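All protein chains but one are shown at their positions in the complex.
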Amino acid sequence: MTSPIAADPIISCDNVTISYGTFAAVRNVFLDIPKHQVTAFIGPSGCGKSTVLRCFNRMNDLIDSFSMTGRVLFQGQDLYAPMVDPVEVRRHVGMVFQKPNPFPKTIYENIAFGARINGFKGNMDDLVESSLRRAAVWDECKDKLQESGLSLSGGQQQRLCIARAIAVEPEVILMDEPCSALDPISTLKVEETLHQLKQHFTIIIVTHNMQQAVRVSDMTAFYNAVEVEGSDGKVGYLAEYNQTKEIFNNPQSKDTEEYVTGRFG
Amino acid sequence: MTSSPHSLSASRLHYNPYALRNVWNRAMNLLAGLFAFIAVLPLIVVILYVLYKGGGAITPAIFTELPPAPGLSEPMGMGNAIIGTIMVTGVAALVAIPIGVGGGIYLAEVAKKGWFAQSIRVGVNVLAGVPSIICGLFIYALVVNTRILWGESFSAMAGSFALAVLMLPTIVKTTDEGLKLVPQELRMGALGIGASRFTTITRVVLPAATSPIATGVVLGIARAAGETAPLIFTALFSPFWPDWLSGLGLLAPTATMSVQIYNFGIMPFAPQVELAWAASFILVVMILAANLLARWLARFSSL
Partner (left out) sequence: MFSRKKPSWLEQLVDRGFIRVTAVLASVVSLTVFGIFFTVGFQAIFQGDVSSLLPWNQDSIWQGIAAWNDEETFGVRWGAIPHFGLGFLANSSWNPVRNDYGALTPIYGTLMTSALALLLAVPLGVGTAIFLTEDFLPQKLRATIGFMVELLAAIPSVVLGLWAVAMLNSFLAVALPLHNYLGWLPFFATEPSGPNLAMASLILVVMLLPIITAISRDSLNQVPLELRQGAYAIGATRWTTIFQVLIPAAISGIVGGTMLALGRALGETMAVTMIIGNSMNLSASWFSPSSTIASLLANQFGEADDIQVSALYYAALVLIILTVLVNICAQIIVKRLALKYD
């Protein structure tokens, strides 16, 4: 395990093992996510990237068979401590999903909804505008704020979802393959917004796209999976975690090198 | 690691049981649970009631004797109503199943689109929404009042027709939907080896969809067996055994369990009321059994 050098971790995993039912999906993860940086999760599919990501805002609570050992610390607090309210956690740690999922409401309401339930008291119009601007989708929506969010194109919908997430002013935004359903141009637009957002938010992004990881991230975590004897499934683990340029130019392990050079995965 | 300058105050993430939203959420959880409880309560209470009040009246005589004359308490039977329900429902099924399955085949296999198929689909939906008492009035006007059945007016057969009208939309719908589940490759395969459409449908497609169709038919029959409104002006009622001489009993009025519940349930005589409960017991047991049977049949579905 390479020990990453994160001066100011906002999220840390401390020996995290996650299981669905009796099947361990990913095990023994130690990880420090630095603040105000973009961290990319890469690795072959099924090795537990989404699983780990969903731990950071307790989204896994929606899955019946989910169980976890170890600790996930957010600004020093154990997210899975018994007293913690997952709703409160999600107000600090937002999420953007693989498939754009705007609410079947107007574009305006899509943004205002989250702010309102989080007790936002300011000028809603300003908030909607600034959120849409920061997500680089304002120009496309400004004339149709009262139309359904579903009337936008896929790429615009995804940026609307990003705007929806930042309107709540979380500290961290989790993105699970946010561009995998988008065309290259929309992908570039989303990537541009990431550079902007870095100043205010900590971003963790799962991606299958090596170039994207290189372009947007400061840190990269490479996950891999191994067969376990006596079981038919693979169990994921964090294989290597370091600064992105190190991972791509100077990987420590053979697997990492093979993966980032596109030889498997 | 824990002592970063930006670290949260320890309780920020904690569940606050007094926060308005949390109080509201707990109240709504409770309310939803209460509603679900209220929703299952009638079923439990009705079944307990029927078991308690009707179960006690179930003796061998129930199946072999006739009901007592009003005011008397002997004999305590309703064999005629049991036979009547079986007879009326059975004939209704015999009428409705071929029509319904045939119609369903037409919709699913022959004319999937087009105005004619569409108008029949609308017809099925309209028919499904027609109140059951209207089916009774319809058959009354068409069959009973005109004495079209060999000069007879009220008859078991007329009752069967009314129930058949009621079953028809269910059977057409389940056949239509069941057949649509059959994969297209199966049809292509059969047609591809030179089978005619008739052979394809009767030998390949229908057998593949037997399970969903049978499920729907069983549920349709079970529902019809408990129907009363279509029978009160068609099959009417009878305190006697079926008159086997008049068309095997089909051309004479007949008792049925459901009409017996209606007629006896509001009589001021205790034996009659008890017989109403006994009939409820038998009907409910039959219908629950049919529902379980239908679930069991559905498990054989390969689709």
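Note that the chains are named A and B in the order they appear, and that numbering of residues resets to 1 at the start of each chain.
Note that a contact is a pair of C-beta atoms (placed from the backbone, for glycine too) under 8 Å apart; a residue touches a chain by one contact, two chains touch by 3 or more.
From a predicted model like this one, the values you see are computed outputs, not experimental measurements.
Summary of contacts with the chain left out: across B:76, B:235, B:276 or B:297, the touching residue is B:276. Per the touch definition above, the residue from B:57, B:93, B:205 or B:229 contacting the chain not shown is B:229. Seen across the whole complex, the unshown chain contacts subunit A at 57, 59, 62, 64, 87-88, 90-91, 94-97, 99, 101-105, 113-114, 117-118, 161, 164-165, 167-168. Counting over the whole complex, subunit B has residues 21-22, 24-25, 28-29, 31-36, 38-40, 42-46, 49-50, 53, 98-100, 102-103, 105-107, 109-111, 116-117, 119-120, 123-135, 137-138, 140-142, 145-146, 148, 165, 168-169, 172, 194, 196-198, 201-202, 219, 222-223, 225-229, 232-233, 258, 261-262, 265-266, 276-277, 280, 283-284, 287-288, 290-291 touching the chain that is not drawn.
Convention: only the chains that are shown with their structure count from here on.
Centroids built from CA atoms put subunit B at 51 Å from subunit A. Of all residues in subunit B, only 1-4, 6-8, 10, 12-16, 21-22 touch subunit A in the complex they form. Here subunit A touches subunit B in the complex through residues 8-10, 12, 32, 35, 73-77, 79, 83-85, 87-89, 92, going by the rule given at the top.
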